[in-house]
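Only one protein chain is missing; all other protein chains are in place.
Take a look at chain A:
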Amino acid sequence: MSITKPKKPAYPTLPKTPTGITGLDEITEGGLPTGRPTLICGQAGCGKTLMSIEFIVRGAIEFNEPGVFVAFEEKSDELAMNVASLGFDLKKLQEDKKIRIDHVHIDRSEIEETGEYDLEGLFIRLGYAIDSIGAKRVVLDTLENLFSGLSNQAVLRAEIRRLFHWLKEKGVTAIITGERGDGNALTRQGLEEYVSDCVILLDHRVINQISTRRLRIIKYRGTVHGTNEYPFLIDEDGISVLPVTSLKLAKQVSTDRVPTGIPALDEMLGGKGFYRGGSTLVSGTAGTGKTSIAAYFANETANRGEKCVYFAMEESPNQIMRNMRSIGVELKKHVDSGLLLFNASRPNMYGLEMHLVAIHKIIKKFKPSVIIIDPITNFINIGSISEVKNMLVRLIDFLQEEQISVMFTALSLNTIVNEQTDEGVSSLVDSWLLVRDIEYNGERNRGLYVMKARGMKHSNQVREFVISDEGLNLIEVYVGPEGVLTGSARKQQVLLEQTGKAIHTHSIGRKDREIARKRKVLEAKISSLNSEYESVEEELNKVYLEDELKKEILEKNREEITRIRRGAEDTNKPAGGK
C-alpha cells in the first residue's frame, strides 16, 4: 500500500505514465496515473482492446517499460494478428521479453464449482508474469469474462477489489477494460469504475449515418484533466485522439507576412499580404473565383519553396489542376516536386471530427506552412452550424499554434452581402475577402472587397476581380456620378471619357486660335491708336514750335528795332520783319 504513495515534500504532484497514444497524453496532461489502475470502458467495438494494447506496445517500444497483457477474450495469436495491421510485431516483442501476453481461458461449462474459492491463481499468475519481465504496465482485457466464467458474484467482487489494490501495491500502471453496462452504467458490475483511479469512456456513435468514435475522461483522481468528449480515430498508425485545443488564447503571433500571389490583392492588404499563421476566409457566391484565389495562394506558397496542403472537398485534384491551368497556374509541377499536397475527400466521407483528426494527421506529417480548405461550406451537411463552427475554431487554434496560414473558401448562398457566412466563421478568421457578383446592365461581374483584415491597413474599396487567360487581376472599378461600373460598362465609360477628352482638346484648340485672332485684332487696333496719338502729338508739337519760333522772331525784331532806334548804323538789316 505504501508503494503508491511516495512521501514527497510539499505538494507532490501525481506521477503520470505517458501512453504514447497521440493526443491522449495531452488530454490527461501527461498520461495515466503511474502505479494505479485505469478503467477503459465502452461498448463492443469501440476500441478498448486496441487502446490498451497500444498502451503496452508503445510503452515497450517508446518508453522502455515492459508490459503484461492479460487477454481474457482473445488468444495471443489472434491478438498478434489483429494488431499486425498497425505495424506492431507482438511476437518479436514477446521474444525480446518486452511484453508478455497471457491468455486466460475460462469456460463455465468446463468448471465445476465445489465450494469456496478465490482468484489467488490469477494473482500469482499475473505476479509471475510481471516479475518475469519486470513489467511496469499491465492490461487486463476484459475482467468481465471472469463473471461469465464463474458464478460466485460475491467472491468475484471481493477478489476484483483486491486485485485493484494488489496492482497498486505492485506499483504497475494498469489498464482494465470493461464492457459498458445497461443504461447509464459504465460497467456491467458497477464496480471497476469505483476502484479505478482513472476512468476513460470510449464511445462509438452514429449521427446522421456518420459514425464517430469519442473518448471522455470520466474521472481522474488527483489531477486536472480535459472533461470534454474528444473524437478519436483508429487508422493504420493506431489511435489518434484529437489534442485538446488550447482555449487560453495565448498563442504566439507572427508579424511575418505571406503574399497572396495576386499583387493587386497584396496591395489591398497594405502591400504585403496576410500574416503568417493567420486565417483567411474567401467567401462568395457560386462561380466567383474562390477556388482560383485559393489556387493562386497555393501556387505562390510553393513558388516560395514552402509546403502547402490543399484539402479539396468538392473537386478532385486533377480537376483543380486542369481548371487552374486554364488561368495560367501550373500546379502539377509543385505536386511533382512535393511542395504541394492535394487531399481530396468528400465531406460526408466521415464525421466532422474525423475530418479534423485527418487534417491534423496530415499536417503533422507533411508540416506545411499554408493549408487551404476548399470549401468549408459542405461541412454543414454533416453537422450543425455550431458543430462546424466548433470544429473550425479548433482547427484555427491548432493552426495558429503551429504557425500555419490557412485559407478557407465558403460559398454564400444568396447574393445579399451576408453579415455572416453560413458557417459563422467570419468572426473567427483574421481576414475575410468577399467576392461578390455585381449585376449591372445585363452583365455579371465580380467585385472583391476586403471585409476585414485584422491588424493591417487595408483598402476599403471594391475592386473588380477579373479572371482571364493570364490569370487573376484586380482592377479599380469606375466610381463616378453614375455609380460603380464594372465590366463592359466600365470599359464603355473609359471609352466615353477618352472621346470626351478628344473633343475637349479639340474645342480648346479652337478657342485658343480665336483668342489669338482677337489678340491680333486688338493689337492692330492698339498700334493704330498709337500712331494716331503720335500724329496728334506731332500736331501739337508743331504749333508749339511755331509759337516758339514766332516768339523768337518777334524778340529778334524788337531788338533790331531797338538797335535801329539807337541810331546805329545798321549794316545788316535783318531780313526778317515779318
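Following the convention adopted for this analysis, a residue touches a chain if its C-beta (ideal position, glycine included) is under 8 Å from a C-beta of that chain, and two chains touch if they have at least 3 such contacts; residues count from 1.
We adopt the following convention: contacts and distances are computed from a predicted model.
Asker: I notice the complex is incomplete. Of the names "VWFA domain-containing protein", "Circadian clock KaiB family protein", "ABC transporter substrate-binding protein" or "Branched-chain amino acid transport system permease protein", which is the UniProt protein name for the chain that's not shown?
Answerer: This omitted chain is identified in its UniProt record as "Circadian clock KaiB family protein".
Asker: Considering the complete complex, identify which of A:Glu112, A:Asp182, A:Asp336 or A:Glu470 is in touch with the unshown chain.
Answerer: A:Glu112
Asker: I'm checking contacts with the chain that's been left out. Which of A:Val104, A:Ile234, A:Ile362 or A:Ile467 qualifies?
Answerer: Looking across A:Val104, A:Ile234, A:Ile362 or A:Ile467, the contact with the absent chain belongs to A:Val104.
Asker: Of A:Leu24, A:Leu39, A:Leu90 or A:Ala129, which residue touches the hidden chain?
Answerer: A:Ala129
Asker: What does the interface between chain A and the hidden chain look like in terms of residue numbers?
Answerer: Within chain A, the residues touching the omitted chain are 102, 104-106, 110-122, 124-125, 127-129, 146, 149-150.
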